[in-house]
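Only one protein chain is missing; all other protein chains are in place.
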Amino acid sequence: MYRIENHPILHQFDKGQRVSFLLDGKEMEGFAGEPIAIALRNSGVLVHRYTAKRAEPRGIFCAIGRCNDCVMIVDGTPNVRTCVTPLQAGMNVETQYGIQSRGAAENND
Amino acid sequence: MIRYEVIVIGAGPAGLSAAIEAAAHGLQVLVFDENAKPGGQLFKQIHKFFGSKEHQARERGFRIGEKLLAEALGLGVKVILGAQVIGIFAHRQVTVMQGDHMEYYVGNSIIIATGATENVISFSGWTLPGVIGAGAAQTMMNIHGLRPGKKVLMVGSGNVGVVVGYQLIQAGCQIAAVIDGAPHIGGYGVHAAKIARMGVPFYLSHTILQAHGTKSVSGATIVEVDSFWQPVPGSEKNLDVDVICLAVGLSPLAELPRLAGCRMQDNPLKGGLVPVCNQYNETTVKDIYMAGDAAGIEEASSAMIQGRITGNAIAHQHGYIENTEFDQCHTKYQGALNQLRAGMFKRDSRKETGLRYTQEGYTLSKTLLTKGFLSTSELSVFPGIPTEVRRRQGVTPIIECTQNIPCNPCQDVCPKGCIKIGDKITNLPVMSASSCLGCGLCVASCPGQAIFLVDETYEDQFAAVTIPYELVPLPGEGSKGVACDRAGIPLGEAEVIHIRTTAYNDGTALLTMKVPIEWAMEARFFKPDHIGEGG
Partner (left out) sequence: MKECVIRRTAAKEPFMAKLEDSMIVCRCEEITKGEIRQAVYDGMMTMNEVKRYLRTGMGLCQGQSCSRKVRDIIAEEMSVPRETIEISSARNPIRPVPMSIYANDKACKRR
């Protein structure tokens, strides 16, 4: 719903195949090869993680892999910069709580 | 350990230009870039660049990027992407993280062209998702084809703020406001005017107090500040936005020269901590050179010339060019750089002298500096505005270019020589001859979109006004809409009588609308009927 279908200068954007992936177990869609963060933003997902100390929501900030605010757990690996990591079919993306998944974070308590 | 004659770090405009210059003289060049695509910020720059022909003015940034890349690859430059240089060690050893492993290289010469990083300001709620850098907005919309949100507050009125604001509108977003803590607009007036006539309000001497929202931005509160930067009580305004875009300046990315032992200087005019360089961009460590924003914040056009200067110096250093050719090239590039560094926005003078008069002595428009548009009463004194008598004789360009910006495509493209700037490219364009053909080349070529064609002889009581138009969908001939003035205020109904699109004009359509003759000097934007509230 946030995709630019027809841009006055750039016209169309080259996108890969439409693929599905998981966000916290829920099936989502995006285009293969685009950053994971872009597919999430298009589906209205803005919160990528909750911080370790204050449990505050964070999402895309710099979009070029510098600020590391958009990191999530991807296929089990935490701290993956979703704004520069290309989406692949079947990826398992999880919201990051501190540096853990929700389940792991809850087990700590 | 792999040895190259030249290792360039960063494949942006500066790095690629340096690589091209060195490779063209026969050097073996390797370029690293940490991104998946080369070109640095160029591929996000979809607007036309300022300058003159030798600076590739009136070309869009991404087209310049395509050309640079093709040229570099054609010359045998090797570009390795997804390669993060993590340090430069003794004897010019470069350590690079490539995928899941480290690689070690040695460069006989090293060029550091790592560009810049965006500055931020902090305020309550600034860590909420939806608060993004202006660069992030550009990356999302111009690289990945995604709108960062629906309604945007732009914080910062420098060129980045106003250019990205325009690009957000092109992508289909609304701009709730552009704010700046300074008392006047920091970017070119012409860039501000592009969005002001679409109805975007500017709030100068304003800062952001708070981003609202629990999980993401749902609004923002802005407040006026006094001359001591203290909030003025009672001046708070709430804006309904889902994106807050920060465009508050850039800082050089100069960790690598620091690590390499280069002497650094803290230079506010260059945007922060930068290495001390000689006139050939060599640092205090022999054979380590700089190019582009990493050595001091400027525009992409300057970065490209800086790259050329560095590449030329290295070719000379390695004995690939003779003294005379080296000197000639250096003088040529330095001249081109000096042209871009002239004018009222040049980096070392704008803060001290402020923006008050043009170099010709005209008083700058106050409304342009504070609201982003020229008022009609201020306009008539400028040399690009034809007299009423001239306007009654037929079609003529109206050149609403009132600040000394280094730029001259309008002079270049006019087949009749109607527009004169002269050799000093920061001069204001002057309307001279009266032989306008109405071709509109000047309209489409002006990177500031500050030229319009007005034909007051179009029909009895009606004038034809031609404007540059870069939005979709393009209105059809015969369609009706609303003519707006420079402030974006609707004047009344207008009819599109002509649309011209050519490959040469590269995406800038010429839209001619028929308006009552009394609006000829007011109507500067066309809002099709199907678009809702502007801005």
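In order of appearance the chains are A and B, and numbering begins at 1 in each one.
As a convention for this text, contacts are C-beta pairs under 8 Å (C-beta built on N, C-alpha and C of every residue); 3 or more make two chains touch, one makes a residue touch a chain.
Computed from a predicted structure; not experimentally measured.
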| item | value |
| --- | --- |
| Which residue of B:Ile111, B:Ala196, B:Leu256 or B:Ala463 touches the chain not shown here | B:Leu256 |
| Residue of B:Pro148, B:Gly272, B:Gly440 or B:Gly507 in touch with the missing chain, whole complex considered | B:Gly272 |
| Of B:Gln28, B:Thr95 or B:Ser375, the one touching the omitted chain in the full complex | B:Thr95 |
| Where the missing chain touches subunit B, by residue | 34, 84-87, 89, 95, 97, 100-102, 104, 117, 119-124, 126-127, 251, 255-256, 258-259, 266, 268, 272-273 |
| Contact footprint on subunit A, counting only the chain that is left out | 51-54, 56, 58, 61, 66-69, 71, 79 |
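Simple rule for what comes next: only the chains that are shown with their structure count from here on.
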| item | value |
| --- | --- |
| Cα-centroid distance, subunit A relative to subunit B, in whole angstrom | 30 |
| List of subunit B residues in touch with subunit A within their complex | 34-36, 46, 60, 62, 117-118, 127-133, 135-137, 139-142, 144-149, 170-172, 214-216, 470-474, 507 |
| Residue ranges of subunit A in contact with subunit B within the complex | 2-4, 6-10, 12-13, 15, 34-35, 38, 41-42, 46-48, 56-66, 69, 83-84, 86 |
